[in-house]
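See below for the structure under consideration.
One chain of protein is taken out of this complex; the other chains stay put.
Labels A and B are assigned to the chains in the order they are written; within every chain, residues are numbered from 1.
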Amino acid sequence: MILRYCFILCLSMALFSCRKELEAPVPDTDWPLFDSPGANPMPKQSREAMEGIYKVTDGASVFGEQVVLKWSYVAEGLDTTYYLSVFCSKDIAYFTVEGKVLGDSILLNGYWRKLTNTQTGIARFSIGANNGAKQLLSPLPEIGKDSIVISGMFGNGQDSPSNKLVLTYQRPVYKGTPLEILAHRSGGRTSDHMPYSENSIGMIKYASQLGATGIELDVRLTRDGVPILYHDNTLNLRLIQKNGLVGAIEDYSYAQLNSLVSLIDGEKIPTLRQALETVLNNTNLHFVWLDTKHDDSLTSMRNLQAEYLQKAKAMGRSLEIVIGLPGEDQLAKFKELPNYDSIPSACELSPEDVVDINAQVWAPRWTLGLQNDLVKQVQAEGRRAFVWTLDVPDYISQFINEGYFNGILSNYPSLVAYYYYVKE
Amino acid sequence: MSYNFKFRLVCQLVVLAVFFLPGLVSGQIKTDSTSQSYLYFPYPMQAKKWHSSIGFSLTLWPQDISEEAQVRAPAGDYHVIRKIDKGFYLDGQLIFQVVQNHLSIGPRWAHVINNRFSFSLGDDIGWWFGVLKVGDFNTTANGWLNYPNISLGYRVKEQLLVTWKTEAIVNLSYHSSVGGLEVSKSHNTLSGWSTGIYLEQPFYKKKNLTLGLRAIYSNFYWQTWSLFETFDRQLFYPEITVGFIL
Partner (left out) sequence: MAQDKSGIEAEGKRGIYSLNVFAGGGVSFYLANPGTPSDVKSQVSRIHPTGTLRVMWYPDHLLKVGLETGITNFYSYKIQDSISGNVVVQAVPLLLVFSMPITKRINIFAGPGGYFITSKLDYEGQTKSKTFSVGWMAAGSYEYPINDKVGLAGEIKLLNAFETKDVSMSLQIQLRWKFMEW
């Protein structure tokens, strides 16, 4: 009898401790052929000519019928690494690969990931001389339908690639009405098991590979007033490694956080200064939305905004930094800033508030729908309208094809990029 | 917490088997077949009468979905059963949270194995709907679900009943509307499954109480519809149920 009651207890406890740990570790992409001494970086004109819409002639059941290829880069000092991203609509999949020239062929090496789940794997492709490489490597590549065939293999997890994938060039990417593709939380959410923690320096560098042209950063202040990047209002195990510290992040000084707190993937919580430095020096991102997650003075954020806008201008970089105002409290603090109506801002409140503070951007929540009339009204005033935070594939498609927004903030910038670039 | 998931699942089944096995060899127990003080316990109903319970359930959302905004809102739970024919009865349940509600109904076939053990097989159809039109939200959604289920009952004492219920969660359709935009999906996919232990027994006077612990593993849980999450991963939702049998 005692035994049976104990079993009930054990069973209940076992049921309630059953949490599958989900992970999507980036696979090891070592490929001796790709790293061989004869393999050289791809020339600029080859990279640019490769961009386009490709038909998936083999592997469509896994990645969909059509994909988008776009290049981005990460700069580290004098070294610049170029990444070719493949954006898919099916399961919000993407590839990120590097390219090299070996003889008269092009090799592509990297990995793929599906963001709806945790599937990932190695990806290795090549473009043969007669499948477009010769044309791509010429000084003035002329690319037309079916002129590039990228073929190769993809694997699952750490397994060697054994599944065939063939992509055939169809047409260039859409270059009509511009759209700001904004990545949420500096690039992506921790809950999507990205390679880096959300709101980390690594994620800022990674955002372009996900198709982002800009990022949103969540800004909070430490107890001693240092602007840092952190989304939630408390230290919690969703975002940080366990260390016994709990409660509001504003309770801690920057020195305490910097010494004792690590983000979920081991990174330190970055300061806003470090983040803007990274945007400026390591990426080609040209829009930064500082989402104000606190209701204290905005002076320190404003000072950093001004400083980095000035630095960008001095470097000849096209960079916009706006202070995001999600609520009445932040709006009131914003109005305390000197000359607030000349400070670039993104206001999530009503279009009237947008006019009141002369915000550059009106940013309504996506759950209000397209609001085409209001969007056009705001645009007629010389402002832009960005919608947040739109993640549902069918609605992303509808917002891009039926709406007039100038920008979309999403946890899935790769999917926004897909639907935008496939427009005709 | 870092055990292998499948290993733990096997452990649970072993524990459950060990728990129930002694009943096979234990002594006889008086079965009061005329009383009806249970709703989960899989046992043929004697009379064509309505039997119901009222209570609440509390489901915790995984942090992957709820993030910092931990949702801990209980849902009202009205549960009713009625005999259809010998061995068959209908099981209906209304779970209500005002902005989102879920109604399910389905037949059960119950069979007595011996004076301690009985089981039932059932299949419920569920419909949920949600309306959120305040502040920044102009959204509605609804969907159909199917829950094939099996319950194993164990009579510990005459009126102390333990039920182990397991069900599959099958998504049949989904429709949502956001500010006039519509998305409809018709699918028949296994979204996940759930398993739970329900204890039914007298509490005070002649009132019986249901206590349930349920583990839901699903890539869609209807109460989270307003978050419009896109995960295709089976996340864990623990649930506690308390019901007072009327």
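Heads up, the rule we're going with is that contacts are C-beta pairs under 8 Å (C-beta built on N, C-alpha and C of every residue); 3 or more make two chains touch, one makes a residue touch a chain.
For clarity, every value in this text was computed on a predicted model and none was experimentally measured.
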| item | value |
| --- | --- |
| Touching the absent chain when the full complex is considered, from A:L245, A:I264, A:V355 or A:L368 | A:L245 |
| Residue of A:L260, A:A306 or A:A332 touching the missing chain in the full complex | A:L260 |
| Residue among B:G76, B:G92, B:P107 or B:P202 that touches the chain left out of view | B:P202 |
| Residues of chain A (touch criterion as defined above) contacting the omitted chain | 1-2, 5-6, 9, 12-13, 16, 223, 234-237, 241-248, 251-253, 255-256, 259-262, 266 |
| Residue ranges of chain B at the interface with the undisplayed chain | 1, 58, 60, 63, 70, 72, 160, 201-206, 209, 211, 240 |
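Simple rule for what comes next: only the chains that are shown with their structure count from here on.
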| item | value |
| --- | --- |
| Between chain A and chain B, centroid-to-centroid distance (C-alpha), Å | 39 |
| Chain A residues touching chain B - in the complex, by the definition given at the top | 3-4, 7-8, 10-12, 14-22, 91-92, 115-118, 191, 231-234, 236-238, 364-371, 391-395, 398, 402, 412 |
| Sites on chain B touched by chain A in the complex | 1-2, 5, 8-9, 11-12, 15-16, 18-19, 22, 62-65, 67-68, 132, 136-139, 156, 162, 178-181, 183, 195-197, 199, 213, 215, 217, 228-234, 236, 238 |
